[in-house]
Each structure stands twice: as structure tokens, then as C-alpha cells.
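Input: a single structure, listed below in C-alpha cells.
All protein chains but one are shown at their positions in the complex.
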Amino acid sequence: MVLKELRQKRPLVHNITNYVVAQFVANGLLALGASPLMSDAIDEMQDLAKISDALAINIGTLNERTILCAKEAIKHYKALNKPIVLDPVGCSASALRHDTSLELLESEGISALRGNAAELGSLVGISCESKGLDSHDATTPVEIIKRAAQKYSVIAVMTGKTDYVSDGKKVLSITGGSEYLALITGAGCLHAAACASFLGLKKDPLDSMVQLCALYKQAAFSAQKKVLENNGSNGSFLFYFLDALSLPIKLENSLIKEEW
Amino acid sequence: MVLKELRQKRPLVHNITNYVVAQFVANGLLALGASPLMSDAIDEMQDLAKISDALAINIGTLNERTILCAKEAIKHYKALNKPIVLDPVGCSASALRHDTSLELLESEGISALRGNAAELGSLVGISCESKGLDSHDATTPVEIIKRAAQKYSVIAVMTGKTDYVSDGKKVLSITGGSEYLALITGAGCLHAAACASFLGLKKDPLDSMVQLCALYKQAAFSAQKKVLENNGSNGSFLFYFLDALSLPIKLENSLIKEEW
Partner (left out) sequence: MVLKELRQKRPLVHNITNYVVAQFVANGLLALGASPLMSDAIDEMQDLAKISDALAINIGTLNERTILCAKEAIKHYKALNKPIVLDPVGCSASALRHDTSLELLESEGISALRGNAAELGSLVGISCESKGLDSHDATTPVEIIKRAAQKYSVIAVMTGKTDYVSDGKKVLSITGGSEYLALITGAGCLHAAACASFLGLKKDPLDSMVQLCALYKQAAFSAQKKVLENNGSNGSFLFYFLDALSLPIKLENSLIKEEW
């Protein structure tokens, strides 16, 4: 199991991330068993690429300076053949986010692209609503994820009520989890950073991403159970989820399905 | 009740806020039932103004770049007649904060101004201490809030042991709440963002702000009860408060009083 190896090797994950969720992402990576490093100082990208095992780029609160930094970082991680995950947060909300996401993807350094249905849909030219997608049109998620993986030659990871992972050939789905993941900020951002930590181990990337999605959903499910037992809600979920990520997590293979 | 409508419509609140409390504000808005969006990238202000229902500007960790961004944002939200809340954090602490607050207020785009007694006092030329004000001079808060509302043609919201809301004509006070609100960071910032979420529904603005103050105090009171039951303190209050904001909140009309 990849998680076991992660907890032994504690890969260093460099995050160029937004200031909203940076603390949650760092605590989440620590809970999972990885080592977090946050930096968006362009002058140290080369140094950090040397010591880090993977890079996670999140455009949640992008600005001119951090966009330049992301480009510089990609250059160095790509040269060292180290995995890079892109989380194109809100890329359907503004031209700046959309264009930046495309530009980073066209660098050909991105190993994995993680987003929700609205984000990945907008990057492959399919307009959709994240909330409605799972229920209204059962065939669309598989189509979106496959296209995203093929168009950008990446492992595509799409999270939602059901998660989908594809390398452009296969598509797998993962069910389970908790609706609380949509009620806290940063659940997606931490997911992307966790993807980077798993890819940093250089195991089979498709399988690693499927395992990560399943473990993440399982931890969320355990946390939700704790929340309900304690009459809690959104706030309690925040720390029960960090608790759950740091404890042993059982991989529920029955929730993983080959879709294509 | 405005909260019920908020939870149905889930208005999108764009925050130009400080990096200290951004996560707490996002989680608090989600708990309350609104959708948070954080951005201070000047190049996407026009796009975000189109899709957001309200804007909350918080100068807690202002800098040259974010001040320019706030000005650009005001231009677009004002043109679209969408509500803007200003939280002039620490505007009595430095000339930069004071002058920036005045400049933003003079844009004539601000719909509501939310601060504590020291902040609003400094903006209407009355020097005062937040802590001492409620007790030492019972007539002053009403005077400050009225003047702030009149001087800047805004709904003024002043939070503290007692909250005050004014449209320049009426002044209402709201009691209750919890002293823990002063012992965590971000309680005021989230309050301002919550004001924006309520104004985004375009109901009667004075009544909306009074309801918001009352609900916020009620949620804090419930959270404090949980803290005491569990022998907790500052840390526990943080998540019990988010829990309380996400659950049904009863409006205690007996704690609302017309002052003027």
C-alpha cells in the first residue's frame, strides 16, 4: 500500500498554494505522513526543487508574482523529472485563472491535474455545474476525465461525490467519502497536495492516485462518523478529518470501480 | 428570516481579505450557508464582480498591491450596483490604514462599514478604547454609530460587547453573545463577510444587519455553552463556533433594542 511507504519515507512536498488553505494543507500533509514546505519566492525555486520530492501548484489566490513563481518552479522540477500536480482552483470563474491554468498545462511539466467537474470541464471545453453533474448525466464525468487526461497528457483526478481518475486510457471511479468535504474550505487543495505526496514516491501513478482518492474518502467517512457521534458539524469535521488522516486508514477496494 | 433565504440561495461572497483569517472566514461563510471566494488579483476583479453577489473588503494585512485591487474591485461592484462591506481593521493604528479606509469610503461604493468602537470612532474623529467604551460612557456608542452612518452614507455596524447598527436615522442595539469572540482572531472579519453575504440577498439592509448581528451573537452564545460543558477554552471555541454557525440558529428578538 502506498500510504505505508509514504509514512516511512515522508516525502517533502513543496506547495505554491493559496493563503486561504495553506495551514490546512500543511497540517493535512503532516497528518497523512508527508513533509510540507510552502514557498512562492521565485529566487528559491531552484534550491527547493533539489530537495523536494514533488511540487503542488494551486492557483486559489494567484497573483502576478506567484504566477511567475509557478512557471519558474515548473522549469526546475521538470528538469529534475520530479512530479508536479496542478490544482486549477476556480479556473471557470475568470479569464485570468483559465488562461493561467492553460499556460501552466502547456509547459508540459504537469504530471497530474486535479479539480472538480466544473474546473476540469472548463479546461476541456465542457461547461458544467459541479453539484449537478454526478446526478444529471452519468456518462459525462467519464468523458470529461478521459478528455482531460488525453488533452494534457496527465493523470487527471476529478473529485466530487464520486471521484474519477484517468491516465487517458483507463478511467476508475471511487465512491464513499462525506458531504462535509464540500462544506469546508481546502478539502480539494489538500487533496491535490496529497496527490503530489503520493506521486513523490514514484510508484505506478494511476494506481497511486486511485489509492489516494480511496484513502481520502475513507478518512472523510471516519471523520463524519465522529462528527455525528458528537453532535458536531462543519467545525468539528475540520479536526476530526485531520485526526482521521493521521491514523491508520483502511483501503476499501469495493468502492473502486473500473469505468472504462 | 434572512438566514433561511441565505441557506437556499447560497450567495457568492468575494473577499479581499487578510491572510491571517482567510481560512476562518471561508469556513465561517460555508458554515453559515454562503459561498466564499477569496481573490486579490487585480486582473480578475471585473470577472469576479459579474458572478459574485457581494464584496467584503478587509484591510487587516493590506499592502500596495491589495489596496489597488480593492479600488479596482469597488469600481466594478459599484457599476453593477452590488453591495460592498468595508472592514477597516486597525484603522486607528497607522496612517496607512486610516488613509486607506477614508479613501475607500470616499469612493462612494461602500454599502456597509463594520468595525469596533476604536475603528469607527477614529473614522468619525472620536478617539476611544474598544474595551472601555461600553461601560464608561453609555451614550457614546450610539453617537459614534450614527455619525459613521451619516458621514459616509452607509449602514454602520459596530461590534463589541453590545453591537450597534445604524442607517443614520435609526440606531439599534443587540446584546448577548460571548466574550470568546474577543479571544479568537477573525471573529470581526468573519462578521464583516457575513454582513456581505446577507446584503447580497438585497433585502432591507438595516433589518438584515440587525438580524445578522443577533444570529452571530446567538451562535457565539451556543458555542460558549458547548465550550463550558466540555471544559474547553479558546481553541475549542473556534470549532464549536463554526459548528454553531452551520446549525439552525434561533433569532432572539428580546435582545434587540431600538436606541434612537
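To keep things simple, chains are lettered A and B as they appear, and every chain counts its residues starting from 1.
Following the convention adopted for this analysis, a contact is a pair of C-beta atoms (placed from the backbone, for glycine too) under 8 Å apart; a residue touches a chain by one contact, two chains touch by 3 or more.
Since this is a predicted model, take the numbers as computed values, not measurements.
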item	value
Identified contact with the non-displayed chain, of A:N27, A:N116 or A:Q224	A:N27
Residues from chain B at the interface with the omitted partner, ascending	18-21, 23-24, 60-64, 90, 93-97, 183-186, 232-236, 238-239
Chain not shown, touching residues in chain A	19, 22-23, 26-27, 30-31, 36-41, 43-44, 47-48, 51, 65, 238-247
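Just so we're on the same page, only the chains that are shown with their structure count from here on.
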item	value
Relative orientation of copies chain A and chain B, as a Cα rotation angle in degrees, nearest 5	120
